[in-house]
Every structure is written in structure tokens, then in C-alpha cells.
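Below is a slice of the complex: some chains, not all, each in place.
Just so it is clear, A and B label the chains in written order, and each chain counts residues from 1 on its own.
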């Protein structure tokens, strides 16, 4: 089964280690064994961490990939009993949201979400499932967005000549190899689940990355990026 | 302390990776260090995944083992503050269930549960504790049932000449060695906790097992079983 999923990940932290801005939104194409992306579409996010409108960007990226890759299902980062967003109305969607607060956040977005979901179904016939936290492809999308977010943060550190603190997605760790930054899941039963970003501009060679636990967000790691001081270096 | 516990595990998945039928129910005898079964009683389950009547089969298997192995305590896969099911009435049991829905499911079963629990106590004096998710022996029983469920699924694949998809219990992985299929826990602090099934009929040599993450059930793995194509094979 081929699945397309999207999520957003990695955040700029302030000096108190609190997440401020989401850095990246990514959609991924996943084939068996469902552990890593086969194709990626990504864009900068730069939205406030509590801005749920990223869901629309996520759906639009899924639509773009769906046109090219013909998935059997699309997974969305909204957890609502795996309902098919392409088969319900905005009103039905809102009625199924148990939390009043979440419903209010979703209300202005619901009609647009349903519209893009129906366009996805028209394009490739796939259901658009609100499977959210249950979905491994959504997790792969989160790690993929997270990896791109680290690259975006590293580029910012380099361009502005400043230290940048980046909060990673929940329970993952970074590695740099083969011209890629990869985020590997640390959750039980996700040993092989990962996302990555290709470092096409060679940003990673020009910065220093240090990974820490985030002291105010148990279960999350963070990366401190510093531009390398190359002047006067002997190496 | 000797503990007897029971649970059900592994499920037949449909082509959307959704669990349909529970495959196996097992009771286990556990001695220190409480990580693996010392003795096992197992039976086919084949009940719908939401059919709570498996609890009666689980209790009956505990009773059978209790007669032979004289436990100090029996652990049941119902989480109700570790109440002793052998010391309360069906009415008291139902009153302690906080969720209305769970209470309605339990209502027709409660009198029978209490009856078997009292029989267990008469047999060996042990309390029958509703310790559920807090119990490591219940986890060992779940992994043991899960391992037997994989064997049952493999036998089905072999007998019917079809591919079979089996969903494993939460956060565990399989290994085949020494004529056994073992499920090992992947949860934190459960490194050595496992259950197994002896492959007495040599089923495992005649099928191919592939383990994947279940893409629609984060934290769960699944096994795809295919009968080996032996005709014309040279190896």
C-alpha cells in the first residue's frame, strides 16, 4: 500500500527553551516497509507553534504529491477516529471533535480542509484519513519536516551569524551522514522510523550542531546551531 | 511469589491493517524474576477484537493452571485499582467501573467472572486481582498469547495457501530461535520481558515471516506470513 502523509516539525526556541515558530511543513510518499520517505515535498512554515492553519498547508502538499504518486490513502495529522475527510461535510467534521476548544480552532479551517480533501479524492481516488497520532506515515512526515526545519535553522544561524536553538519533534535524535540530516525515532517499536533532509547547499559543514535534551520539555531533544568560526582556523 | 495471569493477543488484520479477530488466549505461570512464562495454557480465541467475553476464557485458563500450580496471586487483564475479584459481588464490581460504556459491556459478564474468581480462591486461596495494565505477568501473558497467535496465523497461511497479516501486541518484536517464536517487549524497563510459543509442528520452517511497523497503528508491529513456494526450489 502507498500512503501519503504530511506534518509540520521542529521549532525555533527562545532562550527559555520554549517553542516559538514552527520551521517546516512536509508531505511524504511512503511505501512498504513504511519507515522512511520515498519522495518528499517541503516548505518553510514559520507559523506560531499553536497556529493550526498549518493543517491546510499540509493538505495542499499532500494534494501536490497525490497528483504525481497516486497513493492508496492519505494520512492527515488530525486524530479523529480515522474518519475520511473527503467523505464528510465541514459540519460533520466539526460535530465529531469532542473538545470545545479544538472545535473553535478548527471552525474557520474546516470548509477549506474538506475542499482540499475532496480534490485529493477526485485526483487519485484515495481516502483522506484523520488517523493522526496513530499513523506511522504521519510520524515519518513529522521527522522529515523536523529534519528540514533543522536545516532551515542552520541556514538562519549561518546567514545571520547568530546562535540558533531548534526544538526537535518528540523523542527523536539527529545524525548527519551522506550529505543528509536524518532524524531517527526513539519511540518503542519505531527503531527504523526516520525522516531526512538533503543538505544540497552544504550548510551542515559550515555550522556546529550540538544536541541536548530540552530541559523544560521532557522527551524532546533540541539542537544548538553555531556558525563555525573559520577565520584563523588551521584545519 | 508465584503469579498466574492471562490475556489475549495478536489479531488477524484486514487489508487496511485494521484488527479483526483476536487469535489466541493464554494463561501463564510466572515465578521470579517475573519476565517469562514458566508454564503456559493456551487456546484459540477467534473472537471479534472488541468482544470482551474473552475475559471469561482468560479466567477459566487461570483456574486450570491454579489447580496445578498453586499461585500466590492471580492477575486479570482488567484495570480496576487491583481489587480482588474473588472478594466482591458482581454488583460491587460493576459499581467500581467508572466508564458507563465499559460498565454496559461488563454487565452480562460480571456474575460469571465473580463465579470463576471465587472458584480460583477456593482452589488455591489466591486473590484474583484486577491489576490489568499495571501487571507484568499480564504483559507476559499478552506476549505469550501473541506468540501463539502468530503460530496460529502461520498455520492458517499454510493450510489455506494464502498470505496472512497478523497484528502483534503493543510495542513488541518477534524472533525465531530454538524451535520457538518469541515476542520480546520493546517498552522501557521491559527489556527482558517476553512470551513464546513452541513450534511443535515445524510450521515456521514452511512459511516466510516479514515484520513491519503497522502504518495505521503507531507503536504496533505486524507480521506478514507467506507460505514458502517449495515446488521447484533448488535450495
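As a working rule, a contact is a pair of C-beta atoms (placed from the backbone, for glycine too) under 8 Å apart; a residue touches a chain by one contact, two chains touch by 3 or more.
Because the structure is predicted, anything quoted here is derived from the model rather than measured.
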item	value
With 2 copies placed, total copies in this complex	3
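As a convention for this text, only the chains that are shown with their structure count from here on.
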item	value
Angle (degrees, nearest 5) of the CA superposition of chain A onto chain B	120
Length of the line joining the C-alpha centres of chain A and chain B, rounded to whole Å	36
Complex contact set, residues of chain A against chain B	1, 3, 30, 32-35, 75, 82, 129, 131, 133-137, 139, 187-193
Residue numbers on chain B that touch chain A, as the complex places them	15, 17, 170-173, 186-188, 212-221
